[in-house]
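Notes follow once the structure below has been shown.
The complex appears here minus one protein chain, its other protein chains still in place.
By letter and in written order, the chains are A, B and C; residue numbering begins at 1 in each of them.
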Amino acid sequence: MSMDYREYILDHYRDPRNYGRLENPTVHVEDSNPLCGDQVSMDLLVEGDHVTAVRFQGRGCAISQAATSMLTEMVQGKSVEEVVRLGKDDILEALGIPISPARMKCAFLGLRVLHKSLVLAGLERPEHDDEL
Amino acid sequence: MSMDYREYILDHYRDPRNYGRLENPTVHVEDSNPLCGDQVSMDLLVEGDHVTAVRFQGRGCAISQAATSMLTEMVQGKSVEEVVRLGKDDILEALGIPISPARMKCAFLGLRVLHKSLVLAGLERPEHDDEL
Amino acid sequence: MQDVVEVHREPRSVEEIRRDFPILSRQVHGKPLVYLDSAASSQKPLAVIEAMNAYYRSSHANVHRGVYEISEEATEALERARTKVARFINARQSKQIIFTRNTTESINLVAYSWGWANIKAGDLIVLTTMEHHSNLVPWQLLAQRSGARLEFVPLTPEGLLQLDVYARLLEQEPKLVAFTQMSNVLGTINPVKEMVAQAHAAGAVVLVDAAQSAPHLPLDVQELDADFVCFSGHKMLGPTGIGVLYGKRELLEAMPPFLGGGDMIRSVSLRSSTWNDLPWKFEAGTPAIAEAVGLGAAVDYLSALGMDWVRQHERSITAYALERLQTVPQLRIYGPVAEEQRGGVVSFSLADIHPHDLASILDQEFGVAIRAGHHCAQPLMEHLGLVATARASFYVYTLPEEIDVLVQGLRRALEIFQV
Partner (left out) sequence: MQDVVEVHREPRSVEEIRRDFPILSRQVHGKPLVYLDSAASSQKPLAVIEAMNAYYRSSHANVHRGVYEISEEATEALERARTKVARFINARQSKQIIFTRNTTESINLVAYSWGWANIKAGDLIVLTTMEHHSNLVPWQLLAQRSGARLEFVPLTPEGLLQLDVYARLLEQEPKLVAFTQMSNVLGTINPVKEMVAQAHAAGAVVLVDAAQSAPHLPLDVQELDADFVCFSGHKMLGPTGIGVLYGKRELLEAMPPFLGGGDMIRSVSLRSSTWNDLPWKFEAGTPAIAEAVGLGAAVDYLSALGMDWVRQHERSITAYALERLQTVPQLRIYGPVAEEQRGGVVSFSLADIHPHDLASILDQEFGVAIRAGHHCAQPLMEHLGLVATARASFYVYTLPEEIDVLVQGLRRALEIFQV
């Protein structure tokens, strides 16, 4: 298995979508991967039952930053119901390349931050046992 | 190598010499073997430059108790100079049977107490590095 | 509790099992080794030795932070071992399994981390007089530093806990109750499940020392409902250098870290840090990776035998030993008479022969390895009015013929000591 860094991944890495902060986010969450130090923070604006705006900032590898950038595209403008359902498979599908076990934590860092945000906003139950 | 329990060892074990306490000892020291719990306490009476009386009490195996009993016979009435020089070889010679490595600590328990006593009585320098 | 597939296997004969243990074919003093000291440390089957061997030969690297193949393999191996141990004791989640060096460190971890955060001056800690030093000294140190009180459940003459006194001590609402599931001296198996329930009703947190039980009895931590359970790899066919602390999730989450350093942090700045998730919060520095792999192989081996079989085998060996030992004149056995109340451990004394002398004779003339001494349980020895006992203990590889050699040796010792 070889992780090949496709052009679109490098593109998201070098030119991340929805990068930055929101003025009045519903929720702001930061997290890091304790094993490598990669960081992601995310702002969500929830209006009614939709996520109307999302921004992220981060430092880290191409995988973690591109995956988060892609994730924000999936979140933007979607219903809370849809966003809550976003999971690992969606990330892996978006990345579209094989991810080695050690890099899974990178791929899912943004997702972890997203779900922490949803929990904090009271839109999702904390799922203690889910290892993101 | 087999440690054979000769008759004289059993004799010292069952009928220890110089057993008991002194009324006014110059020094009283107790010690135990942390690894097996064997105990020996010793009273010495030093008059002038001679050890004029010695008594011991103890609980433990035939080797530790017989060796201590034999040791008190070597001490009794000897000059301090002679007593200070008593060492491991004297014990092993007195026991007269091969002692396995694990039992060395048993054989030398009484000797350890003797030298602690001499140090306490100011008759000997503490020899930190000697492992009795 | 074990894999269903494994439990239903054809039971193997003890002779066959013995072939898995290379050391059992060695000689000492010209006689075949008769190893009757498994309660101190068990021997290791080839499967355990080879698992570690293979790990070092093909997959060793530091874990968790490596992005390359062999580091991923090593991490996988470590975490798979954790999952195996979790399943072996039926823990809900593998993150409840913290790897330590041994039972002793597991207990100290709780005493330092949970203890410092929760035990205050005047608080009561309840122990028993049959505890191993490892489940006693850590609480003494904590009591001395915090000003907490220690009280002890005493024993009946037979060596059972006085459960009425236990109930009365619980009325004083202790913060912590800590006791062993099986005595390493008397063999007594304590009624842990009932004792835990009573302690919980009284509001106490419960730590169970499973050093002697995890290797020998089916162990289901959810059924026992204990808050902390501690045991050692080396007593259950596994390697030295690894032990286990199982804890309830909420307690472990709430506890401050014990050792600080690499791997247990989330982020570090010069003056403060935040902590990693369970179980790594409690595993500072490079873990005992190969040892975890070995322990994983050991629980696989035990699961394949089936812990019910293990218990059954030891019951019958113990029954045989009790019967045969009673034929030796002037031999006194300590501990419960009822077989179902004791594990595969028999302590005894013989005439006025000191246990050390007995052990030397058995070793040198018969190749028999027994333990002699206070067995790290001096307060229990005090209770028995002894300085030391002789102790024979059994495991999956013990044969009735080995008991016969022991008995022969004891008779010879009587001769030598002219009793």
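Quick notes on this one:
Methods note: a residue touches a chain if its C-beta (ideal position, glycine included) is under 8 Å from a C-beta of that chain, and two chains touch if they have at least 3 such contacts.
Remember, predicted model here, so these are calculated numbers, not experimental data.
Contacts of the undisplayed chain with visible chains (whole complex): A, B, C. Between the chain not shown and the residues C:Arg18, C:Arg80, C:His133 or C:Arg249, the one that touches is C:His133.
Although one chain is hidden here, its contacts on chain B can still be listed: residues 32, 34-37, 100-103, 128-129.
Considering the complete assembly, chain C touches the hidden chain via residues 22-23, 26, 28-29, 33, 35, 37, 40-41, 43-44, 48-49, 52-53, 56-62, 65-71, 101-105, 107-108, 111-112, 129, 132-138, 140-141, 143-144, 150, 152, 232, 234, 239-243, 257, 259-265, 267-273, 284-291, 356, 359-360, 362-363, 367-373, 376, 378-379, 382. By the touch definition given at the top, chain A reaches the unshown chain through residues 1-5, 10, 14, 35-39, 59-64, 100, 103, 106.
Here is the rule we use: only the chains that are shown with their structure count from here on.
Ranked by separation of Cα centres from chain B, the top chain is A. Once the centre of each chain is set as its mean CA position, chain A and chain C turn out to be 45 Å apart.
Centre to centre, using the average C-alpha position, chain B and chain C are separated by 37 Å. For chain B, the set of residues touching two or more other chains is empty. Looking at chain C, no residue sits in touch with two or more other chains.
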